[in-house]
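Entry: chain A
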Amino acid sequence: MKQLISFIQKEFRHIFRDRRTMLLLLGMPTAMMILFGFAITTEVKNINVAVSDASHDERTRRIINALAENEYFNLRETASRQRETERVLSDGTADIVVVFDENFDEKLTRGEKAGIRLIADASDPNTAITKINYTTSLIKGVESDWATSTPSGRIIPNVRMLYNPQMKSAYNFVPGVMGLILMLICAMMTSISIVREKETGTMELLLVSPVKPIYVILSKAVPYFVIACVDVLAILLLAVFVLQVPLLGSVVWIMVISFIYIAVCLALGLLISTVAHTQVAAVLISGVALMMPAMLLSGMIYPVENMPVLLEWLSSAIPARWYITAVKKLMIQGLDISYLWKELVVLSFMAGFLLFVSIKKFNVRLQ
Partner candidate 1 sequence: MIVADNIHKNYREVEALKGVGFTVNAGEIFGLIGPDGAGKTTLFRILTTLITADSGRATIDGLDTVTDFEQIRKRIGYMPGKFALYQDLTVEENLKFYATVFNTTVEENYELVREIYGQLEPFANRRAGALSGGMKQKLALSCALIHRPAVLMLDEPTTGVDPVSRGEFQSMLERLKRQGITILISTPYMDEANRCDRIALIQNGKILTVDSPDKIIASYPDSLYAAKSDNNYRLLGRLNERPDVKRCYVSGEYLRVTFNTEAVPALDGVEIKPVQPTVEDCFIYLNSKRNNL
Partner candidate 2 sequence: MNNAIKINNLTKKFGNFTAVDNISFDVQKGEIFGFLGANGAGKTTAMRMLCGLSVPTSGSGVVAGFDMTTESEKIKRNIGYMSQKFSLYEDLTVWENFRYYAAIYGVRGREIATRTTGMLRELNFYADRDTLVKDLPLGWKQKLAFSTAVFHRPEIVFLDEPTGGVDPLTRRQFWELIYKAAESGVTIFVTTHYMDEAEYCDRVSIMVDGRIEAMDSPANLKQHFGADSMDGVFRQLARKAQRTD
């Protein structure tokens, strides 16, 4: 026990004495939160919209008014003709053109289908889709008013943006950033600190000593575990008080699931350290094999549901996916723990399996 304590003490000294490591461990989460929260945002504001209204009736006017009043839209032109559509889009006057059919009001009152065409500049498809979505939801909002006020109108489905009514991207990124940061700290830093000892030759001495390998592993894991927990708390505080992301679910359960995820990441770090012989290799392996998939396949940036089947299947092997889903459910959807049993089971199984393998693979010799 005394051995273990002095081991852990030594690891903390390594961390505290290296300013760069400290900066990475504590500055990185803050920087990433602020970057993702404010700068890198998929949220769309200031949508320039032009309207081509051939009908000029009560209903089209109400829709146009709604567009003009909404803070997300700038109404640039109201009387553009249909053939001018292309001009407005290409010269950048508008990002989106709303084209009403002729006799819009009449058709609707008769119970026929009335058309609105939305023409968007799709050179950036992602934002175009978001803009279209905004516009559609706004038009549907106006429609739903008619549905209640005029009993003769047809029933129009009421679509709302659930959980994130303002579509604020920070909401999505907070769980994602947590997933990434923990992966970075636990997997990458742990593997680096073990491989560094291989490089300086101190691992040789530790192996030659009667120290149990499990002590070496534990002493590497404990400090990063502690720091990871501090980071989780820091991210949550930043999210709630700076980015104003609501924390709907139980903090206790968020911590519990984070513990399990941290264990998975630590095990991955140990596994990498058994393969890598230089610090550079350790960084490369953890970057390519862990960070990239965690970013691209975890659903942090691209929704898992939209992936091809093969990638979707692959993504279920990525711990970050399960963790991020779980945190989303807990934090933003405010779901009860009973909705999370799948994520809990998968992560616990991964943790158990990876820890077992990495401890087995940890060599008592150099080969």
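By our rule, a residue touches a chain if its C-beta (ideal position, glycine included) is under 8 Å from a C-beta of that chain, and two chains touch if they have at least 3 such contacts; residues count from 1.
For anyone wondering why these and not others, all candidates are chains of the complex that A comes from, given by their letters.
Remember, predicted model here, so these are calculated numbers, not experimental data.
Asker: Could you check which of 1 or 2 is in contact with chain A in this complex?
Answerer: 1
Asker: Residues of chain A touching candidate 1 in their complex?
Answerer: 2-3, 6-7, 10, 13-14, 17-18, 200-211, 364-367
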